[in-house]
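As you look at this complex, bear in mind that one protein chain is not there, while each of the others sits in place.
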Amino acid sequence: MRSWEDIQAGSFFEANARERAFGIVDKNTFTELLNPRDRQASPHLPVLGEAIGFDDGIVTGVGLIGKRPIFVVSQEGRFIGGAVGEVGGAKMVATLKLALQTYEEVKKQYPDSYQDRLPAVVISFETGGVRLHEANAGLLAHAEVMDLFQDARHKIPVISVIGSKVGAFGGMGFVAGAADVVIMSEQGRMGLTGPEVIEQEVGKDEFDASNKALVYRTTGGKHKYILNDCNFLVKDQVGAFRKQLTEVLEQPFEQIEQYRRIGSMELVQEQIELVDTAAKLEPKDAMDIWKYFGNEEPAKLPELSVEQFLKVAKRRPRKN
Amino acid sequence: MALRVLEFKYKADNPVTIAKEWSHLGVVGSGDLEVLMESKDLDGWLTVKVVTPVTGFDKVWDLVLGKFANESQLGNVAMEINDNNATPIVVSMRLRQALAEANKLQTEGE
Partner (left out) sequence: MDDKSMQREWNTLKMDTQERLKKAAPYAKGKIVSAKDTVALLEAVIKPGDKVNLEGNNQKQADFLAECLCNVDPKKIYDLHMVQSVLSLPSHLDVFEKGIAKKVDFSFSGPQAGRLAEFVKDGKVELGAIHTYLELFGRYFIDLTPRVALIVAFEADEQGNLYTGFNTEDTPVIVEATKFKQGIIIAQVNKVVEKLPRVDIPADWVDFIIPAPKPFYVEPLFTRDPALITDAQVLRAMMAIKGIYAEYGVTRLNHGVGFDTAAIELLLPTYGEELGLKGKICTHFSLNPHPTLIPAIESGWVESIHCFGGELGMEEYVKERSDIFFMGPDGTLRSNRCYSQTAGHYALDMFIGGTLQIDKFGNSSTATANRVAGFGGAPNMGCDAKGRRHSTGAWLKCGQEYGMNEQLIGDLPRGKRLVVQLQETFREKLVPGLVETLDAWKLAKNANLDIPPVMIYADDLTHIVTEEGIAYLHKCGTIEQRMAAIRAIAGYTELGLQADPKETRELRKLGIVKTPEDLGIDISRATRSLLAAKNVKELVEWSHGLYNPPARFRNW
C-alpha cells in the first residue's frame, strides 16, 4: 500500500477501499479487522462461478482521530460494483456493534473525560446496494445497519463519506442518508435508483444515463450540498475528507446531531415540505432547483472549483 | 460452472522468502486480481493457489507463475490469488507489485 502521506495527498476517487480506510484516520493508526488473511470470502459466489475476494468487498477496522477510536467501514466498488452480500454486510453490522460496545467501555473507563474519547463510525460508501447473488442476506444487512444507526443515536456519531466511482445508490443510498453527517466530494454521488436503471425502466427521454453532466447535477456532491442532503463538500482528496471529518468530530455531539436529515417529526416534516416545493416547482432540471434556492447563474456552478463553489453557492435553508 | 481452484508449486535453487510475515495487494475488479503472500516453512517451496472463473488457461497460469517464481526465486512462501479474468500481463504486474509490497520496509511509527 502507498504511504499514509501519499494517500492523504492523492485522489479519494482513485483510492481503493483499503487505502481509504487507512487514510481516513490518523497516521498509521488503522488496524484492519477481518483482514484478507482471515479469508472471509462469500460462500455463495463460488457455486455461481463468480470471482471472490478475501474481504468480500468491504474493508473494516478501527483507527484513531485524536484520542477517539474511529470504526471504519469502506466499500470497494471495483468488486461486483460494491454490492453488499452476506459476509460484507455482516462485517458492517459487526463494526457498528463493536463501536457501540466500545462506547460503553470508554464511558465506564473514563467516567469524567469520555467526551473526547467517544468512538465514532465512518462509512466510506461505494455501492449500488444489495448484491443480487445473495439478496436476502444483503437486504437483512441493510436492515440491521439501519437498526444499529438508531441504537447509536445520542451515543456516537455515524458519518458517511462519499466520493468514489460508484457512489452510494440503492438501499445503501438510504443508509448513507440516514447517518448523522454526510461528507461528499463533487465526484461523489448519492441516490436511490441508479441512472442506468432509471433509463432502462422509464426510457432515455426521462433520464439519459450517458449524459454524465446530467447524472452529476442530479445525484452529485454539489447538488446534494445545495439541497442540504450532504452537510459538507470537500475536494477530491483523501486528506481533505480526513480534515473535514476531524473538524466535525471536534464539535460537541449535540452540534453534530443537528446535521441530521431525518430522525425526528420535525425533520420528516422538513423533508415533506421539500417534496411539496418540488411538486409545485415542476423542475425540468436540477438547475431549476438551484435557481429556486437563490443561485442566479446555476449553469456556472458545476464549473467552479470546490473553493469557489463553497463561497457562492446558496443552499436550501434548514429549519433549525 | 463453479469457481475453479488451481494449485501450483515451484522450487527455487536458492529460495528467498518475503520480509513481512504476510502481505496483500490488489482488488478483485473485472480483469484484475488480489494476491496474498504468507511466509511459511514449506521446505523451500513456493505454493500458489489460484481461484478463478476462467477455463482453458491452466497452462498459461503455470507459465506466468513459473516465470515469476524463477525470476523472484521465492521459496517458503504460500501465495493465494483471487482472479477475475486478469490477462497475463496484469497477473505479472500484480505479482511484482505484490512482491515489492511484501518486501517493503515497515514504515515509521508502525
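Letters A and B name the chains as they come in the text, with residue numbers starting at 1 for each one.
The rule is short, and it goes like this: a residue touches a chain if its C-beta (ideal position, glycine included) is under 8 Å from a C-beta of that chain, and two chains touch if they have at least 3 such contacts.
Every value quoted in this text rests on a predicted model; they were computed, and no experiment measured them.
Chemist: Which listed residue, A:Thr31, A:Gln115 or A:Ser210, touches the chain dropped from view?
Modeler: Spelled out, the listed residue whose C-beta touches the missing chain is A:Ser210.
Chemist: For the full complex, which residue in B:Ile18, B:Leu33 or B:Val64 touches the chain that was left out?
Modeler: Touches the omitted chain: B:Val64.
Chemist: Among A:Pro69, A:Pro119 or A:Gly220, which one touches the chain that has been omitted from the display?
Modeler: Here the residue in touch with the unshown chain is A:Gly220.
Chemist: In the complete complex, the non-displayed chain touches which residues of subunit A?
Modeler: Where subunit A meets the chain not shown: residues 10-11, 13-14, 186-187, 210-216, 220, 222, 302-303.
Chemist: Mind listing the subunit B residues that contact the chain we can't see here?
Modeler: 31, 54, 57, 60, 63-64, 85, 87-90, 92-93, 96-97, 99-100
The criterion applied here is as follows: only the chains that are shown with their structure count from here on.
Chemist: With chain centres defined as C-alpha means, what is the inter-centre distance between subunit A and subunit B in Å?
Modeler: Whole-Å distance between the two chain centres: 33.
Chemist: Give the list of subunit B residues in touch with subunit A in this complex.
Modeler: 1-3, 22, 24-25, 27-30, 32, 34, 36, 38, 51-53, 80, 82-85, 101, 107-110
Chemist: Residues of subunit A touching subunit B in their complex?
Modeler: Against subunit B, the touching part of subunit A is residues 1, 3-4, 16-17, 27-28, 35-37, 39, 41, 45-54, 76, 78-79.
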